[in-house]
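Note that one protein chain of the assembly has been removed; the remaining protein chains are unaltered in position.
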Amino acid sequence: MKHETAPSSTATALTNLERDATKENIVPFWTVVDRAHPNEPQPAVKPFVWKWETLNDLLQRAGELVDTAEGRAERRALSLLNPGLGGRYGTTHTLIAGVQMILPGEIAYAHRHTPDALRFIIEGHGAYTTVEGEKVYVEPGDLVLTPSWLTHDHGNESNESVIWMDALDVPLVNLLDVSFFEQFKGWKQEPKKPTENSLKMYGSGLLSPSWQKPPARESSPLLVYRWGPTLNALRQLADAETSPFDDVALEYRNPFTGGPVMASISCCIQLLRPGVRTSAHRHTSSVVYFVVRGRGHSLINGERFDWKERDFLVLPNWAWHEHANESASEEAILFSVSDGPVFDALGLHREERRGQSLQIS
Amino acid sequence: MKHETAPSSTATALTNLERDATKENIVPFWTVVDRAHPNEPQPAVKPFVWKWETLNDLLQRAGELVDTAEGRAERRALSLLNPGLGGRYGTTHTLIAGVQMILPGEIAYAHRHTPDALRFIIEGHGAYTTVEGEKVYVEPGDLVLTPSWLTHDHGNESNESVIWMDALDVPLVNLLDVSFFEQFKGWKQEPKKPTENSLKMYGSGLLSPSWQKPPARESSPLLVYRWGPTLNALRQLADAETSPFDDVALEYRNPFTGGPVMASISCCIQLLRPGVRTSAHRHTSSVVYFVVRGRGHSLINGERFDWKERDFLVLPNWAWHEHANESASEEAILFSVSDGPVFDALGLHREERRGQSLQIS
Amino acid sequence: MKHETAPSSTATALTNLERDATKENIVPFWTVVDRAHPNEPQPAVKPFVWKWETLNDLLQRAGELVDTAEGRAERRALSLLNPGLGGRYGTTHTLIAGVQMILPGEIAYAHRHTPDALRFIIEGHGAYTTVEGEKVYVEPGDLVLTPSWLTHDHGNESNESVIWMDALDVPLVNLLDVSFFEQFKGWKQEPKKPTENSLKMYGSGLLSPSWQKPPARESSPLLVYRWGPTLNALRQLADAETSPFDDVALEYRNPFTGGPVMASISCCIQLLRPGVRTSAHRHTSSVVYFVVRGRGHSLINGERFDWKERDFLVLPNWAWHEHANESASEEAILFSVSDGPVFDALGLHREERRGQSLQIS
Partner (left out) sequence: MKHETAPSSTATALTNLERDATKENIVPFWTVVDRAHPNEPQPAVKPFVWKWETLNDLLQRAGELVDTAEGRAERRALSLLNPGLGGRYGTTHTLIAGVQMILPGEIAYAHRHTPDALRFIIEGHGAYTTVEGEKVYVEPGDLVLTPSWLTHDHGNESNESVIWMDALDVPLVNLLDVSFFEQFKGWKQEPKKPTENSLKMYGSGLLSPSWQKPPARESSPLLVYRWGPTLNALRQLADAETSPFDDVALEYRNPFTGGPVMASISCCIQLLRPGVRTSAHRHTSSVVYFVVRGRGHSLINGERFDWKERDFLVLPNWAWHEHANESASEEAILFSVSDGPVFDALGLHREERRGQSLQIS
């Protein structure tokens, strides 16, 4: 039951109330309810394609100019900034992706940080990553994990440059204000384990040492997922079932949980068969794609984005999307990283689907 | 091996590289590494106390002025804005807390949203909350859950105003851009289940229906935690073990997992015995405290914050803190909410401790 | 493709084959397939009722005759032998139940064993159980756990005899041949923890110490479930939902998992309202019932078994059963133990239902 106040004096009193509240670091909820509770996500992130020519040109110039020796550059890396985020450091609001080059003989020195990180090797042979004393040599197509707070360094023992894609959840970690970073004492770690130890222990995926479980942590015990078995698994799956939204799509798994490879980031490899055009859906997670091979386009909220081998494409959260392989004869393969595990862990995952029948022209 | 370029021309070339990259929505990592990877959290959140006199005065004025009927105010609530967040809607970077008043005969109409929400009843008798068709009457000291996406409405069937504390993870949900909000068709839900059904099914905590498990969701199956057993459990624990950092502290649990009551928010009730002064520690989670009874102070990063019954106190993430009950004879009781489950779920929880011996003067 | 052997010579050759195999500790599968793979369970266990008068008479005589001092009787206990098991030690094929009496001043000395064990107190005040250094005083209606391999001893500090029901999974442990048994050094344990520590830490079921999880083991961290809150929970549930097969039935839960109280044994308390007659079902688990109060009967595979206060009833695995409270005004309460967790853990649980509507006369 309200007092019978004249509307005008009520309005004045309300204004006064709001003013007085503001002074006390209090805001009346009814003045902010629409801003506080959007009916659905309001992505600031925009879809965008970064062309390989551009990335490679900048990377080669950086190779000439940037020294990774102590005191210079922590890493010779280029990060993809989403044009919708106003200069904030992020390819999406939660993920940062980019490319990195390591020259013959170089060392990218050892450190550790709370963000999860991974690399997908683009070109070059003879580089290695050492994670917590385990050294792994990497080849194009390999996925290499450097999970949260594990010390890692990279080096190139060959005569050619090595280039890879980086992806980290730095923006998420900074939104949550939980960044920790630590330089290793010394430039590089001495291997403490047999080379590629985790691959020898857990690399088959189906069999593992009978006498022990892997270390208990929020990430896969396996540090590298090789390209050969990955491509083989894609070709196998093409003979079984496919997804209307992603065609032949595999998620890299933690073989001890079936879950994502790291706490906040999941990785997928996906093959679009010649002429395939997927159905549209959208989900609360955002995705960064790297085109391993082939050419095609994606429709994102109705807008067309063309891509070809080695381009990068970002898909905003809650954006309708569908993919097309434009070739009638060549397969297209996309590697991608997503923040999906965050939404799953917090019970905030959602998906909407539009049609479910994949078309093959 | 670097080319022998004169320093000045290298500097120019680097500047050009950075400029060209910027045009392409690319940023050289070495120019942002310090900003992207802080060595430790950089809380913008500041410690602050909101006094009950202030909150109550504003709330009473709002009771006179704000109508909760359709089209007016979604809720008659005042939200606590952290002075360090520059007007962003948040008591911390992840949580929003506040107070809400519901007048005799009023209805706070039905809706649902992705943020988790809870209420801790401060004063007044005869109000109820209906969650997914289950109606629960609430009394001072009761903790009432309205987890993510469950439809809820409130009403007051008594002759007196009812005031409660609200807490939600709205800022977190907005950082992740995953807000969904939906008005219910109609102002209020008709009860579809026996009154206080979840209390009858799962309220003992130790016994539950033999023929079924509770609904599978990311929150406790129990919608209300009564004050009586809560206070009793505190007094029991005081005879067993205590924590050097929190004295007699209990976490409200999901009785089917032992985990937090909701996916993103944990709740604690804590009793500081007369004269107790806790040891200092800090953790990556932030906390909002409500003083249920007693008076004391907290030292936060060395600064003193006094509090007394019904005040609110916010503790930033990664801030050193210790609490003192200033009375030599009266207990102090604090209810608190924390974003700890988010950091646990993502493997990002950390704690540092300074000394471990609690003092009793 | 078979050789064209005359039937008679084939029969002879087969007989020779079987004989030769037998000598080599080999059996042709086709000669045992029906015995090895029954179409459904073939319970040897028979339904049976042990009357309280009988049990109590024997127990009182044992009180006169049996000394529990060193070298005499490990425990003054009477075990219920299933008449279908041909003298094998078991109330069912997996569980042994019985009654135990402890006289004023006596000590049932400390030991530990791999079988899970529990007690349900029938009469007398002033006895205690000490489990791993935690002493708990027990009262009628309390459920007390002594899980696998935890050292336990009992004593009676009062002036009256105390009688309780025992239940253990000794037969299961012996079927699996995994019995370990160890006398404690010394007759009784000195308390190492505050009296009733687990009750003070975890007894509310809904709140527990904020700073720690209970010890990781396959059983509830709570050593005693008090009768008062148990009865209260039953009465609460009677106002909510009921089961057509068990009426008002609660399972004692591990508050950190929602699972059974011990690895191999689950416990239930069940109230049959006046005049209730439940529907028939059967399941792969077997059950031993103790009648806490009231009188009624059970139909087991069509045969009627009458029971009244303090009687014991055994239900074989895979036996159709339904219960009736014969009183029109008094409630009947049954405490029961089951081997259900074993079948759940191994994926071997099954249930069949006949009708689903409970009748109240």
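Per-chain numbering from 1; labels A, B and C assigned in written order.
The rule is short, and it goes like this: contacts are C-beta pairs under 8 Å (C-beta built on N, C-alpha and C of every residue); 3 or more make two chains touch, one makes a residue touch a chain.
Because the structure is a prediction, the values reported are computed rather than measured.
When the full complex is examined, the chain removed from view is found to touch A, C.
Touching the chain that is not shown, out of A:G87, A:G105, A:G186 or A:G205: A:G205 (per the contact rule at the top).
Checked against the full complex, the one of C:F120, C:W164, C:F245 or C:F343 touching the unshown chain is C:F343.
For chain A, the residues touching the chain absent from view are 194, 197, 199-201, 203-211, 213-214, 222, 225, 229-230, 232-234, 236-237, 239-241, 243, 245-246, 249-253, 255-258, 268-270. Where chain C meets the omitted chain, the residues involved are 1-3, 5, 10, 13-14, 17, 20-21, 24-30, 32-33, 35-44, 48, 50, 54-55, 58, 61-62, 64-67, 72-83, 89, 93-94, 96, 98, 100, 103-105, 113-115, 148, 170, 173-182, 217-219, 263-264, 284, 317-318, 342-343, 345-348, 350.
Basically, only the chains that are shown with their structure count from here on.
Chain-to-chain contact here is organised linearly: an open path runs through the chains from one end to the other. Distance between chain A and chain C, defined via averaged C-alpha coordinates, is recorded as 52 Å. If you average the CA atoms of chain A and of chain B, the two centres end up 30 Å from each other.
Taken residue by residue, chain B touches two or more other chains at no position, since every residue touches fewer.
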